[in-house]
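Moving on, here comes chain A:
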Amino acid sequence: MKKQLKKLGLSLCLLASLGLVAGCSNSNNSGNNDQQSNNEGENKTITVGILQFANHPSLDNCREGFIAGLAENGFVEGENLTLKYDNALSDTGNTGLIANQYVSGNVDLICAIATPAAQAAFNAAETKEIPVVYTAISDPIAANLADETGVSGKNVTGTSDQLPLEKQVAMIRELLPEAKTIGILYSTSEDNSISQIEQLKEIVPQYGFTLETVGVNAQADVPMAVDNLLAKVDCINNLTDNTVVSALGIIIEKANEKKIPVFGSEEEQLKSGCVASESIDYVALGKKTGEMAAKVLNGADITTMPYETISDFEEVINETALDLLGITKPESMTSARVVNTETKEDKEAAE
Partner candidate 1 sequence: MLKLEDINKTYNIGTVNEAKLFADFNLTIEQGDFISVIGSNGSGKTTMLNIICGSLAIDSGRLLSNGNDISRLKEFQRAKFMGRVYQHPDMGTCPSMTILQNMALADNKGKLFGLTMGVNKKRIDFYREELSRLKLGLEDKLEVKVGSLSGGQRQAMALLMSTMTPLEYLILDEHTAALDPKTSEIIMALTDEIVREKQLTTIMVTHNLRHAAEYGNRLLMMHEGQVIMDKKGQQKTETKVDELLDIFNSISVECGN
Partner candidate 2 sequence: MEAVLSIIIGILEQGFIYGVMALGVYITYRILDFPDLSVDGTFPLGAAVTAMLLTKGTNPYLALLAAIAAGALAGLCTGIIHVKFKVKDLLSGIITMTALYTINLRITGRSNLAFFNENTIFNSGIALWIPQSCRIVVIAILLAIVVKLVMDWYLHTKSGFLLSACGDNKTLVTSLAKDFGKVKIVGLILANALAALSGAILCQQQRFFEISMGTGAIITGLGSVIIGMNIFKHMTFIQGTTAALVGAVVYKGCTALAIALGLPTTDMKLITAVLFLAVLVINSREKGDKRA
């Protein structure tokens, strides 16, 4: 037993040192290999690694859209495209390891979904100049992935999911002509929420609203924070705040009891019972990302590509929720797409 273990230990050390030496000496060749593969031309399969930071319906939609976007532009999985997909489950250690594996495997492009994934992927891929295309980042400039002009100058670009906040506020005014105060629940640890609130503070007075915000530290704080907020506001507007969104069920339940409408920031939230949303279509955002990735794979210079946002937002409205709260749908919104609250039966049917 002892001897075996000694051998194991020794071989581990050997392996490690071998890896080191070989890794260092091999690296000089790697550049050449890359060039070769590029020269071989178009019938070679392209490998794309998708690194998603966390489990979240919107992020899943991004991924779906991304794959569709690639396909629309000639990169079809199974035909000329191999896809790798990994979810880091919100663990930055995993994020780094996955990014490293993609880079080690010499993927042709990395698609990174959400901020930490993009940062880790860029960090791992920078020296090898593997292109990184990100999506679902609210503020790429703050994430240090682009300069003020939207260009990174490096091997990274992508799409941002900045919310159409002004349109959202305008829509709330249309649905609730009498309302005075908009309430917002946010988690103190999410930069996106904080910057969105800063923007909203500028916007709401123009529509005759005041803003009331309550911060939470964890999902467990949400119920008490909602009670606190509901006492002071005429409606609640939901951001893309992960902590708050994951507790959306309880927020809507408590708000419905008091007949206070809750507005969402994306379509998925309407399925949980939000009233309406000027929403980002994450599938469309993903598609746009896929398009950009295709351009890069076809030889466009990623270093000069600015990050993009989507300009067409879609009004979605939840009729069951409107009925429940006794709000009549204004005529201007008759064209809005209807997404109703998902009942248990709907969910089962979907599965």
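Basis for inclusion: all candidates are chains of the complex that A comes from, given by their letters.
Here is the rule we use: contacts are C-beta pairs under 8 Å (C-beta built on N, C-alpha and C of every residue); 3 or more make two chains touch, one makes a residue touch a chain; residues count from 1.
Predicted, not measured: the structure shown is a model, and the values here were computed from it.
The contact partner of chain A in this complex, picked from the candidates 1 or 2, is 2. On the chain A side of its complex with candidate 2, the touching residues are 1-2, 5-6, 8-9, 12, 15-16, 19-20, 22-24, 26-30, 33, 55, 86-94, 96-98, 100-101, 103-106, 115-116, 119-120, 122-123, 126-127, 142-145, 154, 188-191, 194, 217.
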